[in-house]
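Taking it in order: structure first as structure tokens, then the write-up.
Of the protein chains in this complex, one is absent; all others appear in place.
Labels run A, B and C following the written order; every chain starts at residue 1.
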Amino acid sequence: MDSEATAEVEEAPPSPLPTGRVEALSDGIIAIAATLLVLELHVPEPGEDVWASLAHQLPSLAAYAVSFLTILIFWVNHHALFHVVARVDRTLLFLNGLLLLGISFVSFPTAALGRALEGGMHDAQAAVLYALTLAATAGCFSALWLYLRAHPALLAGHARPRAVAALRRSLVGPALYLAAALVALVSAPASLALAALVAGYFTLTPRHLRRPAS
Amino acid sequence: MDSEATAEVEEAPPSPLPTGRVEALSDGIIAIAATLLVLELHVPEPGEDVWASLAHQLPSLAAYAVSFLTILIFWVNHHALFHVVARVDRTLLFLNGLLLLGISFVSFPTAALGRALEGGMHDAQAAVLYALTLAATAGCFSALWLYLRAHPALLAGHARPRAVAALRRSLVGPALYLAAALVALVSAPASLALAALVAGYFTLTPRHLRRPAS
Amino acid sequence: MDSEATAEVEEAPPSPLPTGRVEALSDGIIAIAATLLVLELHVPEPGEDVWASLAHQLPSLAAYAVSFLTILIFWVNHHALFHVVARVDRTLLFLNGLLLLGISFVSFPTAALGRALEGGMHDAQAAVLYALTLAATAGCFSALWLYLRAHPALLAGHARPRAVAALRRSLVGPALYLAAALVALVSAPASLALAALVAGYFTLTPRHLRRPAS
Partner (left out) sequence: MDSEATAEVEEAPPSPLPTGRVEALSDGIIAIAATLLVLELHVPEPGEDVWASLAHQLPSLAAYAVSFLTILIFWVNHHALFHVVARVDRTLLFLNGLLLLGISFVSFPTAALGRALEGGMHDAQAAVLYALTLAATAGCFSALWLYLRAHPALLAGHARPRAVAALRRSLVGPALYLAAALVALVSAPASLALAALVAGYFTLTPRHLRRPAS
């Protein structure tokens, strides 16, 4: 590319990555992250009582289900965001990469929380780690909206006036998960229950009730 | 978005998720769930007799093959369903999420059943868990059709008159797997064989024979 | 659907699954099967000499690379086949399911062969299992072509006259892997080397040299 071509490129999208491909890769990573969660469960060994094993790892099963549904909600949010992104630049790619790193990491604190609740030791630590992981991951959405609000040219035209409202809404998730981290200091099971409530709330509440300000 | 825009949104699909994307994520999770099954097999250690190891874990290999084909059938059913879904709302997303959770969980009871059959202990428990997991997962299809019958606006026009028949057909799977759970109380291998028969039946029977009422 | 509609359906493709979706699911399973292979390698433990560990598991690394490239070749063949499939019926879906089951299983004999070669025991058994797995998987392509030759209506028009030649070509893979199974009885490393040669041959040989009869 000579310098004329470079000038031309400056006009064009700064990256050859159409948003569709970024979405496809993100979908792949999110689907895998959700499906890998099951590998952290402990399959009963030959000779082990199956119901006793299930009963013993009820906390792990609960954490597995909550994380699975939470990752699906992250996926819905991811699509809502990229639905209004018209162009991708490097910073957006990097922030999206951090988001995917967070989502791919979720299986780790999920397994740690399940085991700690089963063992009855250090479960506050594990619940704090779990809630902070979800807070940081959800916070990546806020970072993405913060960046998009400052760079409205990356947004589809109709979405630009709504970036501030979207940024404000994106702070609800991190705030709730930070609250869950505080709750974890008192009760790890209550913290997991709060994360379950958040997942249920975001899944089932009709949009027009949940987003009155938009 | 101001209140006029909200009103307009109420007319539009209630979610920015086109059904194509929901299908793509579901395909991803289903493909991964099927492929992860192999990780639960026990690879012969150095020095272990390979044929003896295979012979010993014949039940695990059988459960692996049955689960793999069953998950492929779930995938076919999933496409038949989303083929006629015109719009996705939050409840549908949630029910689809439960279905995917069930499919991603299948590797757990599959491995448990294989190991219990190898160990010759608690195999009735493991076979009940296996059959109930498949019944619950297949039941998510019934739940989806129940919801779609009650919300025909989500269906493509030509599919609306057929929702009742589709719901009725979707009850066959759960019923057969509940029968397999009862059989498991008598014989775990017979229960797995029944699940294999169900998979073979749904895979190979021509559609017009299988669905006379439609 | 009433009986008139059923009659109409008999004319239409017998399944709501477009070939594109079958290809997408197959791509997903093939990609995952190839990528999971790495999980069977033994990561050096803290304190373990890294080069010694690599040297010790050289057979596992070789089997990993051969299987990875072989799965990629299966993928190329899969596309060449579905490139000329115009319609999918249930039997085709079932045969494709067996093919995917075979591909998803490859990581098991790959790991078994690597460990047996490292342990220096039962490596003939493991190499036979490895070669037979590849023969059976490659044989699924022959089964698919056999079925397509007998049901030319499923093929795109231009491909129908070429089905016999494609079937004949599809027998080369299984034959070579059966030969590798025989070689395994004499020398397991030679059998793996033959599988590597097959992979190299199918990857690098120009098509017009490889398929003189077509």
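By our rule, contacts are C-beta pairs under 8 Å (C-beta built on N, C-alpha and C of every residue); 3 or more make two chains touch, one makes a residue touch a chain.
Model, not experiment: these values are computed from the prediction.
Judged over the whole assembly, touch between the missing chain and the shown ones holds for A, C.
Checked against the full complex, the candidates C:Ile30, C:Val88 or C:Val198 give a single residue touching the omitted chain, namely C:Ile30. Remark: the omitted chain is touched by one listed residue; of A:Val43, A:Val85 or A:Ala112 this is A:Ala112. Touching the chain that is not shown, out of C:Pro18, C:Pro44 or C:Pro152: C:Pro44 (per the contact rule at the top). Across A:Leu17, A:Ala165, A:Leu178 or A:Ala193, the single residue that touches the chain missing here is A:Leu17.
Interface residues of chain A with the unshown chain, by the touch rule above, are 1, 6, 9-10, 14-17, 21, 24-25, 28-29, 32-33, 36, 39-40, 90-91, 93-94, 97, 100-101, 104-105, 107-108, 111-112, 115-116, 118-122, 125-126, 129. Taking the whole complex into account, chain C touches the unshown chain at residues 23-24, 27-28, 30-32, 34-39, 41, 43-51, 53-54, 65, 68-69, 72, 75-76, 79-80, 83, 162, 165, 203-208, 214.
One rule holds for everything that comes next: only the chains that are shown with their structure count from here on.
For the pair chain A and chain B, there is no chain touching both partners.
With respect to chain C, maximal separation of chain centres occurs for A (centres as means of Cα atoms). Shared interface positions of chain B, i.e. residues touching 2 or more other chains, are given as 24, 28, 32, 36, 39.
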